[in-house]
Structure formats: C-alpha cells, structure tokens
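Sending over a structure as structure tokens; questions will come in a sec.
For this depiction, one protein chain was excluded, whereas all remaining protein chains were kept in their positions.
When the chains are written out, they are named A and B in that same order, and each has its own residue count from 1.
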Amino acid sequence: MSAAMQNEGYNFAYLDEGTKRMIRRALLKAVAVPGCQIPFGSREMPLPYGWGTGGIQVTASIVGPEDVLKVIDQGADDTTNAVSIRRFFARVAPGLRTTERTVEASIIQTRHRIPETPLREGQVMVYQVPQPEPLYKLEPRRAETKRLHALADYGLMQVKLYEDIARHGRVGSSYDHPVMVGGRYLMAPSPIPSFDNPKMHMSPALQLFGAGRERRLYAVPPYTDVRSLDFEDHPFVPLRANGTCALCGARDTYLDEMVTDDRGGRLFVCSDTDHCGTKQAEAAA
Amino acid sequence: MYVAVKGGEAAIANAHAWLAEERRGDPAVPEIGTDQIGEQLTLAVDRVMAEGSCYDPGLAALAIKQSRGDLIEAIFLLRAYRTTLPRFGASEPLETGAMLVRRRISATYKDLPGGQVLGPTFDYTHRLLDFALAAEGHAPSPAPEADPGEDAACPRVTAMLADEGLMAPEQPSDAEPGDVTRTPLTYPAGRALRLQNLARGDEGFLLSMAYSTQRGYGANHPFVGEIRQGEVTVEIVPPELGFAIEIGDINVTECQMVNQFNGSRTEPPQFTRGYGLVLGRTERRAMSMALVDRALRAEELGEEVVAPAQNEEFVLSHSDNVEATGFLEHLKLPHYVDFQSELEIVRAMRAAATPQAMREAAE
Partner (left out) sequence: MSGLLPGFTDPVLDAQSAFRAVLEAMSRPGRIQRLQRPPAPPAPLSPASGAVLLTLADSGTPLFLDTGPDAEEWVRFHAGCPLVAEPAEAEFVLASALPPKLAALRAGTDEDPQTSATLILQVESLEEGAGWHLTGPGIEHAHRLRVAGAPQGFVAEWAANAVRFPRGVDVILCAGDTIAALPRSVSIREG
C-alpha cells in the first residue's frame, strides 16, 4: 500500500488508481491530437458538476507530492471556489505544496483566466471547462458536431463570425473566443477573456483542459500554434478595459471593474491578484 | 485608497458552521434519527437510492439528513460516495417474474392469474390533510392480511400477450451491456444504455417528458399492462465459484406499458413495449420511464421522430439532475471576468453604433 494513501480512507489525490489510469491514457491521446476532444469516463466528484470537476480530475490524475499547486478563479487565488479546490487538494494529496505565486507553481488550475506572468517550460496549466464544444451554440447535437470535427468542417463558425461583423462591425465573442489548434481542430479555449487568447499561442507550458460534466478532455502541447478565429480584413483584437489598476498602476493587464458607490463611481484593479501583489511589492521596495 | 477584498477561506468556514446550525434547527426539538428517516420517509429514501444509483437505505437516510431534506443534494451525496466504491462484479439479470410481490396491478385486464394486488398505495386515498398525524403517538391498526396460500403464481401480462403473438418480441442478447457510470454516452446509445440512463434520471424530468407524449408530442397509446413492486433476489457469479450465489434482496418497481402499433412494412400490427425498472417503491418513476422508453423506440419501430421525448440525445443528455443542478448552480460562481469582457464589448459596440447619442448621454 502506498505510503501516501489513507487520508480519510481515500487514495492519494482522491481518485482510485483505475480512474487515474483511464484519465492518464485519455490525456496522452489529447496531447497527441492537439485540440481534439477526447471522451473520458468522468466520475462524480465531491464537488458539483460545473464547479471544476473536469479540472479537478485532470489535476488529480497528474499531481504528485513533489508538485506545487496554484488554483485561481477569475484570476484570483482567494475567490471562494479557488479556495475550496485548493483546500480539497491540500486535504487529499498529502505532501503537496500549494502556492499563490505563479512563478513557484508546477501546476496551475484555473477558471476563466491565464496568469499575466508568462508561463515557462515545466509548468502545466489545467483549465476548468464548462462547455468543450466550440460549435454548441450553432449545432447542439453532439453526434453532429463530432462529424464536423472529423471533417474539419468549420463553415458554421465562419458564417457566425461573419454575421457578427456584418451586424456589429466586429467579432462578437468577448470570452471563450474559438481558436484553431495546430491548423486542424477548432477548440473552445474555455471562458477566458479574449484578452488571454494570445497567451495560448506557442506557450512554453503544457495546457490541459477538463470538462467533467460533458466528459471530455483536450490539450494544447507546448509550442503549438493557436490562432484566434478571425478574418484578414477584421483581425482578432483582444479587449481589455481602457484603464489603470488602482493598486499597482498596471496599464497592460486585464482589469476588474469595481463599483465604488451608487453614483456611477468605479475604478479598476488587476484581475490577477498574484501579479498585482508582486508589482506592488516591487514598487514599495 | 481601495483595499482588495480578501477572506474567502474564513467566509466559507463560517457559512458551513451556520449551515450545520440551521440543519439541526431548534435544539429543543429532538434530533431526527436516520432510523426514523429510513422507516418513515421511505419513499424519499427510495428516490435517493434510485437516482443515486446505490441501493443502501441507511446511507440514503444519512444523505437526506445531511442535505436537510433536499433530495437532489442527497442524491449527489450518494453518487459522490458511490463513485469511490470498489467494484467486485456485476449481478446476474434480475428475475422480476419471481418477485415477492407487494403490489401488482394491470389496467388491461379486469382479472388475471395472480390477481390485482393494490398493496400499500396512495391510489384511491382522499387527499385530505390528516390532522391526526400531527399528533404524536399515532399508531395505525395492522392491515388485514390475505391468505398467503392463494395467488402464488403471478405471470407477466406481457408474456400472456406474447403467447398469443400480439406482443412484439424483444431481441435477446448475451452481449455485455455498457455502463453509463463508467463510459461517456455516444449516440445512438442503444436501448441498454438508454434504460440505464432513464433508471436514474430525474423523476421530474422523466415525468414531464412522459406527460408530453400523452399530450401528443410523440404519439403514444399506452396502457399499463402491468406494474409490479416487491422484492427480488440479487445473484452474482464469483469467478472462483463459477455458479450463482444470492447476495441479498432489493425492492424494485417494474412497469410494462403496452402500446398499440399499427405495423410497418416489415412488422404486422401488434403491441409494443415500453419498459421501466427502478430501484425502490418509485412507481411514478417506473411509469414515466416506460413511457419515455417507448417514445425513444420511435426510430427502431420506423416512426417519425418529431417530438422532444423521441429524441434520444436530447432526453439522455438532460435527464441527470446531478449534472443539471451542478451546471445550473455554477452560475452562482463569480463570472466577473467574463462579464467584464462583455461590458467592454457592449460599450465598444454602442460607441461605434451611435457615437452622437453616446456623446450626448455622457454630457
């Protein structure tokens, strides 16, 4: 029996070894076919579907006691669900260290953001994915979208983007903006703001995606071509609020808008709390 | 100077302490025991076992207590526990023909071998609040018992129809069925996986889908051929023994709906079956399942697929309340990053669309 087992009667990292092997096999296929959704036998987790069960199962299948885990939600380490997931792993993976520092982490589980600090080789990003099918709003039948992916037939999405431009003068998706991976698969980047999309392209880190409820995994290997869908005459433009962080003064980061009173008062602060804190500490030193 | 909000961890701990206090309620009122739930809220326990796909009345009662009576929450608790259990084997097919029947009715025959056995049913009760139950110490007088000697054999109604050649036969198969709890569904899923999915689907969802077929969304002409409820024996064949051994008895409800079928190019006019088999005394679920099963056989029987209840992918991918409630409730999680990007794009589009109006509004 493993030395690390038997925390509260559960295996190391909660999942039983058979489930981990099943997920590990699926992850290797996902890496070998970048951007392709791989079905997996997602299990019921002690957290609800939709609250990160896919990401949690991926993290649980790769994590070891030598890892340093960071969990963020909306870019912040102290949002309630990030706290809850970090506590879960601290509880079921004895020996695992957790951190709030991007530079220290070997695994970063995230919901809705990619850290501002550039990622490096040796790091693994684990994305929580609510809806892995990028075409679902255009074609809800998954038996049909599967066929479209097999044929690399993404005309539906091209038409949708074209209509957005005709109607609004720009591509209308502000988050979860679809990307082409390795020039072959259309992929949902998860609901990250389009501001973060360019960070996926040629990232030195391995990026893994888990959708627990929809029972799909997918991956973007390091140094892989990831293009946000656009048109030559309407190139993809990542958006951020045109403001300055009230805490660290950054003008190049993704900002959260804070409502400060009921008379229209508002200010902006960095969504990435670790990056913002580091900037503040550097300024103070 | 703006100070960032912190303290997620403390907030969660405090919220859960409050939850525990609320769960207990007024300490002056005696605490409810899981034995009381198990004995007196049996139908809640049965629903939790059925949709939790785990036959354990004690754990289901605990889940109901822990969830403060929120049955979907209780089902989730039981599912999350179930998924950690090691698997020792698969049972032999249940022989519901050999059921120790507590209730057995047929709507298609006035009388039949085995008889009509009403059993402990709400049917024909007058739904008047019984204020006597509000008083403590209420002990009902024992119900009269029938002579156990008679009505021993209880053949299935559908078998009787089949003997006459009027019931479309099912295709027997020795193939090992898939397992919806281990493998993601792909479509078409096929009947074995479909029935597994329905057997633990949300009762409200199944009921509404079944009801829609009765109102014409997917033509169905159902008769209750038979509903039977009672205990069946579960057997497994341990590989080291090579023969079946009994591991226990479970309560199940089986419903066989008989549906008129006009025939097709290849099939003569006959009756077709909609089948429901569920854990526990969950009759509404068994009936709903049988109607939905029949509706989902549309393609197989050459009927036009026009209604939601006939659409396999639609029904099976939305039947699970643990999935549905999780995804619905995740909308409570912070989404301010996505919302911010929506704000930016809506503002940008408005500015581009009506620069004059926006300037005026800003002034």
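The definition used in the following text is that a residue touches a chain if its C-beta (ideal position, glycine included) is under 8 Å from a C-beta of that chain, and two chains touch if they have at least 3 such contacts.
Not measured: the values here are computed from a predicted model.
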Displayed chains contacted by the hidden chain, counting the whole assembly: A
Touch criterion as defined above, residue of A:Arg87, A:Lys146 or A:His234 at the omitted chain: A:Lys146
Residue of A:Pro39, A:Pro198 or A:Gly277 in touch with the missing chain, whole complex considered: A:Pro39
Hidden-chain contact residue, picked from the options A:Leu27, A:Val92 or A:Ala188: A:Leu27
Contact with the hidden chain (one of A:Ile85, A:Ile108, A:Val171 or A:Leu206): A:Leu206
Where the missing chain touches chain A, by residue: 2-5, 11-13, 17-18, 20-22, 24-34, 36, 38-39, 61-66, 146-147, 149-151, 182, 184-185, 202, 204, 206, 220-225
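We take it that only the chains that are shown with their structure count from here on.
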Inter-centroid spacing, chain B versus chain A (mean Cα positions, whole Å): 34
Residues of chain A touching chain B in the complex: 10, 14, 16, 39-46, 48-51, 53, 73-75, 78-84, 87, 111-113, 130, 141-143, 168-170, 172, 174-176, 191-195, 213, 215-216, 239-241, 246-247, 254-258, 260, 267, 269, 271, 273
Touching residues (chain side chain B, partner chain A) in the complex: 2, 4, 6-9, 11-12, 76, 79-80, 82-84, 86, 182-184, 186-188, 313, 317, 322-323, 325-330, 333-338, 340-345, 348-349, 352-353
